[in-house]
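The complex is shown incomplete by one protein chain, all other protein chains being positioned as in the whole.
Letters are used for the chains, namely A and B, taken in the order the chains are written, and counting of residues starts over at 1 for each.
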Amino acid sequence: MPLLKIDNLSKSFGGLKAVSNLNIEINEGELIGLIGPNGAGKTTVFNLLTGVYDKTEGKITFQDKEVSGLKPYQVTHRGMARTFQNIRLFSDLSVIENVKIAYHQRSSYSLASALLRLPKYYLGEEEMQHKAMNLLKIFNLDDKAEETAKNLPYGEQRRLEIARALGTEPKLLLLDEPAAGMNPQETHDLMNLIRWIREEFKLTILLIEHDMSLVMGVCERIYVLDYGMIIAQGAPDEIKSNPKVIEAYLGEEVV
Amino acid sequence: MRNLFNRQNLVALLGIVLLYAVIQGLIVFDIMPPFYKLTLILICIYIILSTSLNLINGITGQFSIGHAGFMAVGAYISAIVTAIHHGPLLLGLLAGAIAAALAGLVVGLPTLRLNGDYLAIATLGFGEIVRIVFLNTEYVGGAAGFTLSSKITWTWAFVLMVLSVILMKNFVSSTHGRACISIRENEIAAESMGVNTTKYKVIAFTMGAFFAGLAGGIYANYMYIIQPMTFSFLKSFDILVMVVLGGLGSMTGGIVGAIVMTLASALLASVPEWRLVITAVLLIAMMLFRPTGILGTKEFSLSFLGKKGDKNATSKN
Partner (left out) sequence: MGSSITQQIFQQIVNGLSLGSIYALIALGYTMVYGIIKLINFAHGDIMMVGAYAGWYAITVLHLSFLPALLFAMVACALLGVVIERIAYKPLRNASRIAALITAIGVSLFLEYGGMLLVTAQVRTYPPVFPETMYSFHGVIFKYGDIVMLLTSTILMVLLHITVQYTKMGKAMRAVSFDKDAALLMGINTNNIISFTFAIGSALAAAAGVLMGVYFNTIDPLMGIIPGLKAFVAAVLGGIGIIPGAMVGGLMLGLIESIVSGLGASTWRDAVAFLILILVLIVKPSGLFGKNVREKV
């Protein structure tokens, strides 16, 4: 059974069909790319997967259970986490607080323990602090744990957003243009990071990207979306030479 | 339990006990004029009110301007228990607070989906409805109000205030409080990080209402008389000013705001129009020149004492 199965998914806004008859299957451990020209509906697919939008038609199955119709926090609870195209950090909070909020859904102490400061509260907070620090260490952000998130350089904010998503302990990670606004060196580092976290956290990753070198370099399989429909899918080499894809990207350079 | 008795908490406790003892001494030995005592008790009441509104407006980033409505529910319900049914004071206060929390739940569940100014208006409307209901209820005296005996002493007011503030602070500095803060910071991101935003908005709102109800009960059982007019939206604005002045999102800021504003209105008690004009100018000037309030979202804390203590003590908020 695939980890994520999207069957005939469609979404209309008024009369506009943003996504139509989408079929995607992702197996455990895969690293999949979703590409397409501007306005193709890539982010809409993410919003449908994570419950931000409600589908018009179709079915989303994650770990053998239907997830469409769930609220975003419930989807996260089932093991899907995402980053955003335009970074959405808790910008006035410290770096470590950002990560701690991600650990909230798995927090081990109740409201009453918090109010009355029962021993469980201290244990729970200590555990959370420990986990969050470890995660920051992996992302090389541990020395900035107490800094305010908005004061981080852009590249580090992107890294923090990925770290925060991992804090929810997902099975499937959705990355929405993680390399947007990065220079080639940063993009290269990000590629290595993505590969590495997949091994380290035993993740399955679906990423939307504009940067072709990143997608071609890191993804095992690619889906190409245009006007809300899948126009091609396959290994990076097949996609590169697919005439439909070249046509969709006409005017844009493929690699 | 080692954590509970770190140096920082012990120093804070010592300070609180000292403050209480000094004022209690002044009252017992009749050095404190009655007007000062009234002001001190009002400060306790307003600290509970502003801290609880801060929970909703500052910490969770919602915008309620109907806090006087919850205060009214607490005041009237506790007065019914203590004055009409001659129940014990503590029972009356608890009943008032719980009734206010229930009202908060009932109002919060449907309206907390609204954002920003829409929520503000809905809560304002709720506050006025509560007032009109009491105004039209002969059982509690209608417009003329309702007299009761004054049972609240400085000790009651102070202890209840300290307990309320500690409970609310404990909430804010837990993972549950962080969930509320994440809603304020970015609701969409909070939701996608697994925070059940509706649940936490309702929790914060209900909790804020609970403590507003408690403050209302203390008020009613101290003031000899309660009237619907006391709980008009002007009262809600007063509380809002305290929170804004101290700094939305800062628990200690809310306390500072409550103290400053209560003292100011005590000083200007003989010229009520001037009090409100000054409040108004303060509010406008604050928004124009320092919209974050006196403390911003920062906390005044004793964390410098905690350096040799445990790490938890130094974490902010």
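Methods note: contacts are C-beta pairs under 8 Å (C-beta built on N, C-alpha and C of every residue); 3 or more make two chains touch, one makes a residue touch a chain.
A quick note: this is a predicted structure, and the numbers were derived from the prediction, not measured.
Novice: For the chain that's not shown, point to the residue among B:240, B:261 or B:294 touching it.
Specialist: Counting the whole complex, the residue in contact with the absent chain is B:240.
Novice: Return the single residue from B:63, B:158 or B:200 that touches the missing chain.
Specialist: Only one listed residue reaches the unshown chain, and that is B:63.
Novice: From the list B:126, B:154 or B:231, pick the residue that touches the absent chain.
Specialist: Looking across B:126, B:154 or B:231, the contact with the absent chain belongs to B:126.
Novice: Just the residue numbers, please: which parts of subunit B touch the chain that's not shown?
Specialist: Subunit B touches the chain not shown through residues 63, 65, 110-111, 113-114, 116-118, 120-122, 124-126, 128-129, 132-133, 135-136, 188, 237, 240, 244, 248, 273-274, 276-277, 279-284, 287-288, 291.
Going forward, only the chains that are shown with their structure count from here on.
Novice: Which stretch or stretches of subunit A touch subunit B in the complex?
Specialist: These residues of subunit A touch subunit B: 50, 52, 71-73, 76-77, 81-82, 84, 88-94, 97, 100-105, 107, 109, 111, 114-117, 119, 121-122, 124-126, 128-129, 164-165, 167-168.
Novice: Within their complex, state which residues of subunit B touch subunit A.
Specialist: Result: residues 1, 3-4, 167, 170-171, 174-179, 181-182, 185-186, 188-197, 203, 297, 311-312, 315-316 of subunit B touch subunit A.
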